[in-house]
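With one protein chain removed, the remaining protein chains of the complex are shown where they sit.
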Amino acid sequence: MEIFSLLIEGFTIAFEPLNLGLVIFGCALGLFIGAMPGLGSVNGVAILLPMTFLVPPTSAIIFLGAIYYGAMYGGAISSIMLGIPGASTAVATTFDGRPMALKGLADQALVTAATASFIGGTISIILFTLFAPPLAKVALAFGAAEEFALMMLAFATFIGLGGDDIPKTLFSIFIGLVLSAVGLDIISGQPRLIFGDITGFMHGINFLVLAIGIYGIGEMLWTIETSKGEMTVSQANVTFRRIVDGFRTLRRTFKATMIGSFLGYFVGILPAAGATPGSLMAYGVAKTVSREPETFGKGNPEGVAAPESANNAASTGSMLPMLTLGIPGSPTTAILLGGMVIWGLEPGPMLFVEHRDFVWGLIASLYVANAFALLINIAFIPAFIWVLRLPFTILAPLIFILCIVGGYGPTQDMHDVWLMLGFGVVGYLLRKLDYPMAPAVLAIVLGPLAEISMRQSLLQSGGNVFVFFERPISGTIMVIAIILFLLPLIKLVRGMLGRKATG
Amino acid sequence: MRKAELVMAVVMAVFSAYLMWKSAELPIGWIPEEGPGGGAFPFWLSTGMLLCCAWIVVRWVRRVSPASQSEEQFMDARARSSFFWVAGSITVMIALIHFIGVYGAVPLFLLFYTRFLGGHKWGPSLALALVSPVILFFFFEIALTITLPKGFTEPLFYPLYDIFL
Partner (left out) sequence: MMSSTHFRSATAIALGVVLGVFGGLANADWAPKKPIELVVMAGKGGGADKLARFMQSIVEKNDLSSKPILPVNKPGGSGAEALVYVKQKQGDDHTLLVTLNSFYTTPLRQPALGIEIMSFAPIARMAEDTFLLWVNVDSGINNVDDFVKAAKSAGNKWIMAGTGKGQEDQLLTSFLNSAYGLDMKYVPFKGGGRVAKELAGNHANSTVNNPSEQLGFYEAGNTRALASFTPERLPLFKDAPTFKELGKDFVYFMQRSVVGAPGMSPEAEAYYRKVFKAIYDSAEWQDYMKKKSLQGDFLTGDGLKEYWGREYKIHQKMLKDIGEI
């Protein structure tokens, strides 16, 4: 019951006029930053960090938390409407969100995304409120070996996401992984794959560069070709009634949302993992347990609900290791940690004891931010739909410009813009030849995490490859991952045997 | 389409081989007590890419994949011209950013695209070309303080910085 009174105390802080105003402003601002391809929550929080020096620390983190939340909601908007994931956390949302928009169901997809985000956020905040300290121990027990096992699990859950052409799907995964190796080899400290000694390759190939290139430029070229000069590509409609109807699909997506919320939260609290693997795994699991897995990727609202609930749940989850251990659970929380330095607060186990008002004010404001982000998002849906109804010959050049500026923004390096154009053109040509592109985009996110954690655990164990199975947590995860890897194979063998039997 | 499938597989195979060669700058083997060397991860994965390309070629010879059966043209004249103009104008715009900056290149690109590729009237095209850079400026440079490249138009912006920053 102590938690309850602390929470009430927190709510009185969250409802102070200044804090409430900051929550609403932060949510709205975050929504737009998240909706821009290229600018995700990381950039939003980093850019607005110094502004928060002007208010007390509790208000500051409430503001940044609201931006974080708003950006998570906003990421879905560009994924659904333009098919361009604004941040790595929203990649999985494009798989079904984009097909829904192309079918003229953009408003339904947006409503599904917003409500799933709300439910995911709320569940994770409740879990956070109830189980913060014990879960911090779980996060601490996670070492490099466990991290590698988790990455294997993430790969295993989306093994079925590729197309029917096995060599092309594998090729896509491999090229994504190789591109992710560009830059610096952290273990040996040596530069690696620096093509032509160009310094721009030193910081590696950012996920965003590949994603905006492939989805923003490549897919747009493809759409322009297939639409053959038609004025509008997607029919989009919105009325109050349709939005209300959108809420009715909630029952259909309930299971997917629950999977996303819990999975997202638990993956989120693990250091270094963050929302991206969480949302991918939620998509994979939702597809596996769905009654109609074959409709995934063709505009099933469950495929929007699962990753969206997961990425919001994970963003709350990743605050846990930040506050209790002082280690970032995601790139955005790494910057929030920097904020705590600015405000003179020491993250770590003592924070919950010494700065109760800060912690509980933040938790309470997350509840409030979640509610406002939902309202603001729903309120803006008609405006977003209006944009979609612009003639395509106006929308297309604007999207190209957003891609270029969005590709430039995070690193402020024209090198990345050129690289993005290159990926766009090659991606377009590959797309025409049925090479699936999503596996490459996912691989570039997970590749570095998988490689580094594998090599760190091997170093720690003196080159013992069984280290991943000897430790209880990583062993369990590895076994699950291997079973998931083998499932499609078993199905294949069974199918072949079955055919032989009948034939 | 059939020809394009083969050409792409061969080009990608050459690219994979290049990546293998480039990865081999760092040790690609197993270092005792430490695990794989710095080049191992990209090297063996590029090997995987190469094998996939070979597999694609085998399927091409056996005419298994849809693209290797299709007798359709890879890009018809229409597709070629739309690709040429759209991708070409984007390339020119990015190149121009180096010289006349975002605020010079963006209006030119928008004007070209909406007026000539899109066939809109001069009025709306011009309006869009002039309003967009202003919105970009206020959203990126003022609200988010991300400086966009300006090329040699930079001094023109000093007075604006004086007012808004």
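So that you can tell them apart, the chains are marked A and B in the order they are listed, and the count of residues begins at 1 in each.
The rule is short, and it goes like this: contacts are C-beta pairs under 8 Å (C-beta built on N, C-alpha and C of every residue); 3 or more make two chains touch, one makes a residue touch a chain.
Predicted model only: the values in this text are computed from it and were never measured.
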Omitted chain - touching chains that are shown: A, B
Residue touching the undisplayed chain, where the options are A:L82, A:A306, A:M437 or A:I452: A:I452
Of A:I166, A:V341 or A:V387, the residue in touch with the unshown chain: A:V341
Among A:P56, A:G143 or A:P293, the residue in touch with the chain that has been omitted: A:G143
Selected from B:V7, B:V64, B:A95 or B:V134 as touching the chain missing from the view: B:V134
Contact footprint on subunit B, counting only the chain that is left out: 33, 130-131, 134-135, 137-138, 145-147, 154-155, 157-165
Residues from subunit A at the interface with the omitted partner, ascending: 42-43, 46, 49-54, 140-144, 183-184, 186-191, 194, 199-204, 271-272, 321, 325-328, 331, 333-335, 337-338, 341-342, 344, 346-351, 411-413, 452, 456, 459-460, 462
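Methods note: only the chains that are shown with their structure count from here on.
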Euclidean distance of C-alpha centroids - subunit A vs subunit B, Å: 23
Subunit B - residues contacting subunit A, complex: 1, 4-5, 8, 12, 19, 22-23, 25-26, 30-39, 41-42, 45-46, 48-49, 52-53, 55-56, 59, 65-67, 74-75, 78-79, 82-83, 86-87, 90-91, 93-94, 97-98, 102, 106, 109-110, 113-114, 117-120, 124, 128, 132, 136, 140, 144-149
Touching residues on subunit A, where the partner in the complex is subunit B: 33, 39, 43-44, 47, 165, 167-168, 170-171, 174-175, 177-178, 181, 185, 187-188, 190, 192-193, 195, 217, 221, 224-225, 228-229, 391, 393-394, 396-398, 400-401, 404-405, 408-409, 412, 414, 417-418, 421, 424-425, 428-430, 432-434, 451, 454-455, 458-459, 462-463
